[in-house]
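All protein chains but one are shown at their positions in the complex.
Each chain carries a letter (A and B) given by its place in the written order, and its residues are counted from 1.
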Amino acid sequence: MSRFDIVSPEGLRVDGRRPPELRRLSCRTGVFAQADGSAYIEQGNTKCLVAVYGPREPSKRLLTEKGPTINVEYNVASFSSGERKTKMRKDRRLMEIASVIKQTFEPIICYGQNVASRSEIDVNIQILQLDGGALHAAINATTLAMIDAGVPMRDFVCACSAGWYKDTALLDLNHLEESADVPTLTVGLLPKSGKVTLLSLESRLHLDKFQSVLELASQGCERMRDELDSTIRKATQELAKTAL
Amino acid sequence: MDIDTAADATTNGASHFTLDADTFRKIHPAEYNRRFISQGVRADGRPLQRFRKANVNVGSITTANGSSMVRLGNTTVICGIKAEVTEPTPEAPRAGFLVPNLDLPALCSPQFRPGPPGELAQTISEYINQICTSTNLLNLDDLCIASGQAVWVLHADILCLNYEGNALDAALAALIAALWNVRLPKSTYDELEGTVRAAATNTIPLVLNRLPLAATFGVFDAQHLIADPTDQEEPLLSSQLAIVVDQEDNLCGILKEGSAMDRERMVECIGLARNRAQALRRLIDEALAKADAS
């Protein structure tokens, strides 16, 4: 039994939010000059940075006929959470997340124009501070960085998490909530078609509750889409202004 | 300038097409930079011996015991320090540990590929470690919780987010700023349980004996001395020199690589390094004051 209430009797969560509220969000693109595209997202206290390089020549001369390869590196800084994370080169958990992100973006990229079939796109994700929701922050930041790099995509990929606690669905879980065994569902959505491209569940969630949690997470994704879209537009307008 | 398409049949040597500035810089980088430097200015507009504008802020990573972010021009590094409890060595039962490490990940520049740390990152990490030990930066005994049983180990992880040359200067400045920002919790050692109990809040700062800060220089074409080389300039330099100076104007370290350098040159650098270290210290002070005030 936890010492605190995940949702207080007044209906407030540990950080003062109501169950369907998103954390404070701040997004920026084009943050670093070296990368072809980059983005930085702060969602509550979770801070995520993504740099995209490409299309570029593959470092290994593998002849894949399928199309350009996306390589995803997902790194969590050792100082990013309460307990120091020693970086083991082949940490399986990190590789699993990288693989999930890679599979999410691979089908979204448009081949043919501007992306030669034997080229490579490198996505480097760096989590600077962890407070829950790292996976969806990484996906949203990757979408922004890809767009910033000019990688042609069919749609945005927007992601958000939701969970269930004692009759209420909660949106955008923080670290305390995730670690208090609140089942967490991370959803990745293609907003144009409304199709779900990623579904990841930690811990057990009763089937009856699944629908509500999925619904709430999807709404969260829609709101993320609006944020990401306006960030991109604002950045493009800024660029237009400086060009004049 | 437009590109001319030549129609001359020569086998090699002089190119007959004119190139615009960006193309020229890409194809003949040494010549491109030479045209600027020989006029006393650099490709980014700086006078030869000017350092890039620096920017420091501290405390942005709340999950760390101490943190900082330093920008030298566009080279950006972030340092996060995490304190853990560990057993001391039998030879030094009261001494804690300071473990600095610099990472130059694939994220920060197209020249670094994913994989184990490269030579540059390892060399700089090792050098920073040497500076910490040789200057007695921290009294390691200050990190003692219970003699022979429990001490603090400070893992100072420095991560480069954008590399545009001169990681050493940025990394060392970030380390110093982050160390000064560190707050440890009051801790007691429980003899019976063999565990350490720490207070809920972090309140105890560190005492830094020295504030060593680095200034890096390069020599171009064996004659021109430039300060704070960019990533474009670095591969063109015949030698590099890093000078570390502390708050009492003591020379803490000199790191030199490449071909031989004039003695007068080196003395010139030392003077410039002193000023740079002073300026950086001022910025760090301001950043810390701002963090304390908030």
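Note that contacts are C-beta pairs under 8 Å (C-beta built on N, C-alpha and C of every residue); 3 or more make two chains touch, one makes a residue touch a chain.
Simple rule for what comes next: contacts and distances are computed from a predicted model.
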Inset, instruction - Quick one: find the hidden chain's UniProt protein name among "DNA repair protein rad9", "Exosome complex component CSL4", "ubiquitinyl hydrolase 1" or "Trafficking protein particle complex subunit". - result: "Exosome complex component CSL4"
Legend entry - Residues in chain B touching the chain absent from view: 3, 5-9, 11-12, 15, 17, 19-20, 22-23, 25-27, 110
Legend entry - chain A residues that touch the omitted chain in the full complex: 30, 36, 53-57, 110, 113-114, 116-119, 147-156, 190-192, 229, 232-233, 236-237, 239-240, 243
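Everything that follows uses one rule, which is that only the chains that are shown with their structure count from here on.
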Inset, instruction - Go ahead and note the Å separation of the Cα centroids belonging to chain A and chain B. - result: 30
Inset, instruction - Sort out for me which residues of chain A touch chain B in the complex. - result: 31-35, 45, 47, 49, 51, 53, 56, 59, 71, 73, 75, 77-82, 84, 89, 122, 124, 126, 128-131
Legend entry - Touching residues on chain B, where the partner in the complex is chain A: 61-64, 67, 74, 76, 78, 80-82, 84, 105-110, 113-114, 116, 155, 157, 159, 161-164
